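A single protein chain has been omitted from the complex, and every remaining protein chain is retained in its original position.
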Amino acid sequence: MDMAANATIAGKKDNGASVHARRVVSYVVLILISFLCLFWFYVLFINATRSNSELSLGFTPLPSTHLVENWTNLRNGTLPIFNGLINSLVIAILTAGLATYFSAMTAYAIHCYDFKGKKFMFTFILMIMMIPTQVTVLGFLQLIGKMGLDNNAAALIVPAIASPAVFFYMKQYMDSTLPLSLVEAARIDGSGEFRTFNQIVVPLMKPAIAVQAIFSFVNSWNNYFTPALVLHDDTKKTLPILIAQLRSADWLKFDMGQVYMMIAFSIFPVIIVYLILSKHIVGGVTLGGVKG
Amino acid sequence: MNKKSKVVSYNKWGYIFLIPFTVIFLIFQLVPLATTIYNSFFENYRSGLTQIGPNFVGLQNYGTIIANGDLPTYFANTMIMWLMGFIPQILLSLLLGAWFTDPSLRLKCQTFFKTVIYLPNLIMASAFAMLFFTLFADSGPINSMLLQIGVISKAYQFMSHVWTVRTLVATMNCLMWFGNTTILLMAGMLGIDPSLFEAAQVDGATSTQIFYRITLPLLRPILIFVMITSLIGGLQMFDVPQILTNGTGDPMRSSMTLIMYLNKHLFSKNYGLAGALSVFLFIITGILSLIVFKFTNSDKVK
Partner (left out) sequence: MKKRIVSLLVLATMTATMFAGCGGSDSANTEAPADSAAAETADAEVAAELPADTGKVLNIQCWNDEFQSRLKSHYPGYEEVDATHGKIGDVEVVWTITPSTDNAYQNNLDEALLAQESAAADDKVDLFLVEADYALKYVDTDYAMALSDLGITDADLADQYTYTQSIVTDSKGKLKGSSWQACSAGLIYNREAAKEILGTDDPDEVQAAVSDWSKFNETAAKAVEAGYTMCSANDTFRTYSNNVSGKWVQDGKVVIDKNIEKWIDDSKELVDAKAESTTDLWGDDWAKGKNPEGKVFCYFGPAWFFNFCLNADDPASIAGQGGWGYCVGPQSYYCGGTWICAATGTDNANLVKDIILKMTTDKGILKDIAQQDADCVNSKSVLAELASDDSGNLDLLGGQNPYKQLADGAEKVDLSNISAYDQGCNEELQKAVKNYFLGNATKDEALDMFKKAVVEKYPELTAE
């Protein structure tokens, strides 16, 4: 009895010491990782403060004095950067919205209902996921040309409704967290299927939707490949295209300081969107969970 | 009778909910895909402004790709660089996920750490590669630091050695994507009923036991998702090595990935060869994904 009690106390002490040690280790690792993650923003900021000729001489850890100058040059340049910002925002927000909402709906269809061809649909969508965008982009361009969607942001937004990877995630998430009993309960309460989805399932999927909304938003925000092939008018272009345009400026105007300033400028909105959405995912374990 | 008709009417909704996805998919993905596969049987490219073909050539494009024998090399490059990045990435993510969800650790500033890890993904790959270039240039800060410490006696040319280029590509991929993976895992962990953890703790389970017995099994669906999407993303690895090596895959194409190779054919709008290549890619990806699926689902019966 006595010995047993001693043993548990000793065990607890051991446990306490090891928790302490593990905590130290995790803090060290986390701080190191945070440094590795934040360092790049520091470099970008430093570079945005430097002039073109300073930049061509390589990296220095200290900021220079050209921050305001780079910004004024960029703003007074010929590129419609605020226009680009709005275009990027509209496209990215709509893409993220459509992709998450309709993927959740598709996943719900497969998760909740039994119908002929369900298995086939699931496998089929997974197979689509394996097709590299670089391949189909050629056919895609021909297609939107025929549909009259060339030079139209809709050609970048509407296809987001079919986002296999987002769907797959939603499906996996439902597998691990969405009990069918909940849906049954709603049915007994007389809720229509569409209403059940919108008012019960979607709120429950919040963490998953937030995660995929961020990813879709960021993907769309940073996408250069397809938009560069689809959008032609300066007023319709997104920020990555304008950055590329700034980088191919002629020698009289070529200015890496402005390029870095523009990159910094285009990162700000994503950071803000990320911080807003991330509340839903990083809030902590105790916040979520399906209760009951 | 009544009950049965109700079930049927519910399941009809399955089809209804599938409509938007299916319609958009058929138009914007299946048509281009069909064109791609169809094209693989034709000689079809641009010479300057002149269109050559399409002339039906049967399987000749497939033959050309098999005959020049480069595909296995680029496949190997891709897999090597993917694994070099993915293994540390998934381990790190699991470790962080375990730490963040371990109630006995009670880490402070969790929100800060959780927020910070995803930030690298917000930088465009091209901007990220530009920064790497600057840092790892022959006369860049990394070299001058190493020189000062005395680790090396003359500047190391990071971009002209096979394994340093591959390591840089893997490092960049890992840095850009580990936060993404961690967030996915954490979102999955959020879905786990916290009372399970509490109950386990009350029963005296160690945090290691909790992780292996509760967190991991419940995370399985999300883990499968991470594995499969990373694998597919890895096979489609393009912008980082493309920008870092200026499209060459140097030294001597040892960091040339499958999609970089595909991209070479897009220059001349070579729909024929590119189509055949994508069919190969599709098959490779399908087989590998199937293996991952089978492997991860094998003991699901329990």
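In this document, chain identifiers A and B correspond to the written order of the chains, with residue numbering beginning at 1 in each.
Just so it is clear, a residue touches a chain if its C-beta (ideal position, glycine included) is under 8 Å from a C-beta of that chain, and two chains touch if they have at least 3 such contacts.
All of these numbers come straight from a predicted model, not from anything done at the bench.
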item	value
Contact partner of the left-out chain, one of B:67, B:149 or B:252	B:252
Residues belonging to chain B that touch the chain removed from view	31, 34-35, 38, 45-55, 68, 133-134, 137-140, 157, 160, 162, 246, 248, 250-253, 264-265, 267-268, 270, 273
Positions on chain A contacted by the hidden chain, ascending	51-54, 56-59, 78-80, 142-143, 146, 224-225, 228-229, 232-235, 241, 244-245, 247-254
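The criterion applied here is as follows: only the chains that are shown with their structure count from here on.
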item	value
Complex contact set, residues of chain A against chain B	15, 19, 22-23, 26-27, 29-30, 33-34, 36-38, 40-41, 43-44, 47, 58-59, 61, 102-103, 105-106, 108-110, 112-115, 118, 121, 125-140, 142-143, 158-159, 161-162, 165, 167-169, 172-173, 175-177, 187, 193-194, 197, 207-208, 210-211, 214-215, 218, 222, 224, 240, 243, 263, 266-267, 270-271, 274-275, 278, 281-291
Footprint of chain A on chain B - complex, ascending	10-18, 20-22, 24-25, 27-29, 31-36, 39, 92, 95-96, 99-101, 103-107, 110-128, 131, 134-135, 137, 139-141, 175, 179-180, 183-184, 186-194, 197, 206, 218-222, 224-225, 228-229, 232, 235-236, 238, 259, 262-263, 266, 269, 271, 274-275, 277-278, 281-282, 285-286, 289
